[in-house]
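Below are the structure tokens for one structure; questions will follow.
Complex shown without one protein chain; remaining protein chains in place.
Per-chain residue numbering starts at 1, and chain names A, B and C are given in the order in which the chains are listed.
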Amino acid sequence: MVVVMASEATESDLDNVVSLVESAGGEAFVSRGVNRTIVGLVGDAERFEALNLGGQHGVVEVVRISAPYKLVSREHHAERSTVHVGGVPIGPGTMTLIAGPCAVETPEQTLEAALMAQSAGATLLRGGAFKPRTSPYAFQGLGEEGLRILADVRAETGMPIVTEVVDARDVELVARYADMLQIGTRNTQNFALLQAVGEAGKPVMIKRGMSGTIEEWLMSAEYVAQRGNLDVVLCERGIRTFEKATRNTLDISAVPVAQRLSHLPVIVDPSHSGGHRDLVLPLTRAAIAIGADGVIIDVHPHPETALCDGPQALVREDLAELTELMRALPPVVGRSLTAPAAAVPA
Amino acid sequence: MVVVMASEATESDLDNVVSLVESAGGEAFVSRGVNRTIVGLVGDAERFEALNLGGQHGVVEVVRISAPYKLVSREHHAERSTVHVGGVPIGPGTMTLIAGPCAVETPEQTLEAALMAQSAGATLLRGGAFKPRTSPYAFQGLGEEGLRILADVRAETGMPIVTEVVDARDVELVARYADMLQIGTRNTQNFALLQAVGEAGKPVMIKRGMSGTIEEWLMSAEYVAQRGNLDVVLCERGIRTFEKATRNTLDISAVPVAQRLSHLPVIVDPSHSGGHRDLVLPLTRAAIAIGADGVIIDVHPHPETALCDGPQALVREDLAELTELMRALPPVVGRSLTAPAAAVPA
Amino acid sequence: MVVVMASEATESDLDNVVSLVESAGGEAFVSRGVNRTIVGLVGDAERFEALNLGGQHGVVEVVRISAPYKLVSREHHAERSTVHVGGVPIGPGTMTLIAGPCAVETPEQTLEAALMAQSAGATLLRGGAFKPRTSPYAFQGLGEEGLRILADVRAETGMPIVTEVVDARDVELVARYADMLQIGTRNTQNFALLQAVGEAGKPVMIKRGMSGTIEEWLMSAEYVAQRGNLDVVLCERGIRTFEKATRNTLDISAVPVAQRLSHLPVIVDPSHSGGHRDLVLPLTRAAIAIGADGVIIDVHPHPETALCDGPQALVREDLAELTELMRALPPVVGRSLTAPAAAVPA
Partner (left out) sequence: MVVVMASEATESDLDNVVSLVESAGGEAFVSRGVNRTIVGLVGDAERFEALNLGGQHGVVEVVRISAPYKLVSREHHAERSTVHVGGVPIGPGTMTLIAGPCAVETPEQTLEAALMAQSAGATLLRGGAFKPRTSPYAFQGLGEEGLRILADVRAETGMPIVTEVVDARDVELVARYADMLQIGTRNTQNFALLQAVGEAGKPVMIKRGMSGTIEEWLMSAEYVAQRGNLDVVLCERGIRTFEKATRNTLDISAVPVAQRLSHLPVIVDPSHSGGHRDLVLPLTRAAIAIGADGVIIDVHPHPETALCDGPQALVREDLAELTELMRALPPVVGRSLTAPAAAVPA
């Protein structure tokens, strides 16, 4: 059950709702979005019914929700949501291009990649400072040094930053630099990490687990939402199947399915799905055409020397075609390419 | 190894090549396409080298092919092929809409569905007279009576027919009525059936096996090609994965991958992939955007009474949107919707 | 709904039941097993109820069955069945070893393999004369010549023959030689073939589809049973998953699951599951311990020159260990190794 508070509701209105729920032996989870605050209830629904929550001051609506995820369900919020990342919207009506290097390696490489991305229409910069790697002997990222590089490139280009966090103990650090925190596919069910980013005060992007069902993905988003953060973006990045011609199998159907089940924005990662440079643009076209709210793409000035996932990065020669498709395709599906953020967040 | 014959090569040129190959202990498989005849060689490549096949009369080219599929490989034929079905092209440059009922039930239902399909831009009519069903107790199709209904509707609408054959013993019968023979997902490795349709003198559409790799799919096409029939269309229809929110997982990446490996046209079946009516149009948009050469869609005038797969059929209310997207989207990717066949084949 | 006839029921008792069912607009499928004849009904259950079928002469029992498979379901036949192949039982209480070469190549190779198999306790000989191969360029089997070799080896060793049939047009031919007809994993949903073997008068072994669910596997068996043949053996041979360290992933749990859902015997193919010689014996141990009714194993006198699947064949050096485990393990799970057939069928 979810209680939706009025935008003008006061803290004492909220406290009142929480107290009532607790008095009925339940738990109340308060989530504050930009436009509304909602309270998720866990406990005995019949006892909650008796509380007359809908009649309390500051309460707009009380919704019973049959899905196992409550706060992120479209059942309680029919309108699809827009999440703002450093002023850049991700949501219905727009098509947001997020691009940058898979891993931050040097200031020069990061800036070059950012400028490449920006020239093709990207308004958000991706780049990894903490890299989860299958092998303990592989490059694990530059850590805080990488975050500083990203911040410098943001200052120079005006592009807000999306970067991954892999350890709950690093959330505070990463959140000081990042505009959106990314949860990678291997951590989609790292519940301690999900709860930590839920409390970090920054938007969160959750990649789908490589063998995660759509329902499990929404449950991961619910972990974040339950800690008070409704600014969550879902990212489809391919699932693991028997087919080995591609790195993963992009589950393109997951975009409309997730959008029907949840009000959260859904974007697509064509780079990690296909795993080959020559699949990135075709998959990007498919993602836009099916109605994704954004795409996140690897670009690299010198992929042959990349420390991570070079074979799937777009290069300079691809930028003209990327630029053209980001211009031409969104209008055909009733969207416009997202404009740059007016101001760069600190 | 593949020997490509000149368009003006004679039968005796061809016999000469075959004899040489056999003299070297090899086997020669002759495939006659509309524009060229090719000979696939099996045996000891070094002994073939010594035959100077390239210098024989009527031979244009000799190509060594590293892929396990030879005749359908793009290695020996860089240009992508167009297959003509009763005069309707499927191939690069065009976007062909194939639509109709999953199963032929009555003359009225079939005609209604065909007219719905045609109104949305379809130039080929799909419809099943022989239905492979998981349960022996489910409706198995009308058989030859269904084929007659399809032929009548073709006469009335001018739409060539695509229909499935499930038994090698029925190939001759089905080929008398059909303009293109369809091999379903459960028969993709029914090699006896593949060989039979390879000799039937009609174009063939091969659906991908529900757990078939892209390589296996191309090997199935090779079975048909090896029997002399290069007019093969590949159809991606979703693969079986752990995700159960959709009937199958549409492997959209398979379109560009198969087009890069093979010169054959590749189309998409958004109806059987998603298994839900409300996923058909989004998946169709993705298929067109990624560069498919066609789509094949279930439509039904009264899906609530359909004998097969009603939940995934488009209905009358969907036609306006389908029509509009078939008009607007192909030009964005450099294609035009295929025009109707000028004349209806017998 | 299934009608079980008494063992002493006459043909006219049976005709009476069929007529009644048809008079109620239904269809009746008669299946004759060794010990009982049953009639599967398709149509309106409420109208069938009104027929008082249970009160008809020669009828033992009328059973409503909720599973989609009827005749093979354990709901109507709680006791697990034994299938006899040329006098050799496969079923509860025994452990039957079927072994031989993947493909019949020469009389010598087949006899050698059969003697190897027999020395390790095998009582049935496997060997392929018709081989379904992914590539049209691979060895496709010796055809009828292979069947003749198998018959000769049967005459010499006394081992009844299990061999694959891949084309409905060959069923009559293969059934003249074979003691059990094998349906391979690629043909598990080749319904025309299933129906043809259902009418051939010989026991049938159905391998699980490489991406077939257990329910689909039982539905394939139902196709055979519906044509009047209840002598069906199910064979688990590994399913297709993301894991590539083995050729397939042996779904060992499928053995107890299928045995709980169906009364049919269930055996395991450890050779095609693992795809490596050194996995065959460990997987055989697991199959016996979990309660399989038999195992089917590739053996080859000279696997390095095998025309098919050499790497997974057991060789002479493995026979002592195989013999020992076939002796020691079945008793621990309450079974005994099946004894040789007393007489060799023609």
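By our rule, a residue touches a chain if its C-beta (ideal position, glycine included) is under 8 Å from a C-beta of that chain, and two chains touch if they have at least 3 such contacts.
What you see is a predicted model, and the numbers here were worked out from it, not measured in a lab.
*Asks:* Can you list the shown chains that the absent chain is in touch with?
*Replies:* A, B, C
*Asks:* Tell me which residue among C:S211, C:N229, C:S262 or C:T338 touches the hidden chain in the full complex.
*Replies:* Residue touching the absent chain, from the options given: C:S211.
*Asks:* Which of these, C:Q56, C:Q195, C:T246 or C:T323, touches the one chain of the complex that we don't see?
*Replies:* If we include the chain that is not displayed, C:T246 is the one touching it.
*Asks:* Sort through A:A45, A:A155, A:A192 or A:A339 and give me the one touching the missing partner chain.
*Replies:* A:A192
*Asks:* If you put the missing chain back, which residues of subunit C would it touch?
*Replies:* 211, 213-215, 239, 241-246, 249-257, 260, 273-274, 278-279, 282-283, 285-291, 328-329, 332-333
*Asks:* What does the interface between subunit B and the hidden chain look like in terms of residue numbers?
*Replies:* Looking at subunit B, the ones touching the missing chain are residues 211, 240-242, 244.
*Asks:* Even though one chain is hidden, which residues of subunit A still touch it in the full complex?
*Replies:* 42, 68, 70, 132-137, 166-169, 186-187, 189-193, 195, 209-211, 216, 219, 222-223, 226, 240
Please note the rule applied: only the chains that are shown with their structure count from here on.
*Asks:* Chain touch graph shape: choose line, ring, star, complete or other and state it.
*Replies:* Basically all the chains touch each other, so complete.
*Asks:* Please identify the chain lying most centrally, where each chain is represented by the average of its Cα atoms.
*Replies:* B
*Asks:* Which interface, named by its two chains, has the most contact pairs?
*Replies:* Greatest count of contact pairs is found between chains A-B.
*Asks:* For subunit C, which other chain has the most distant CA centre?
*Replies:* Result for the farthest chain: A.
*Asks:* Hey, how far is the Cα centre of subunit A from the one of subunit B, in Å?
*Replies:* Going by mean C-alpha positions, subunit A sits 39 Å from subunit B.
*Asks:* For subunit B versus subunit C, what separation do you get between their C-alpha means, in angstrom?
*Replies:* The mean C-alpha positions of subunit B and subunit C differ by 34 Å.
*Asks:* Please compute the C-alpha centroid of subunit A, do the same for subunit C, then give the distance between them in whole Å.
*Replies:* Centre separation, subunit A to subunit C: 51 Å.
*Asks:* Give me the residues of subunit C that touch two or more other chains.
*Replies:* Correct list: 211, 240.
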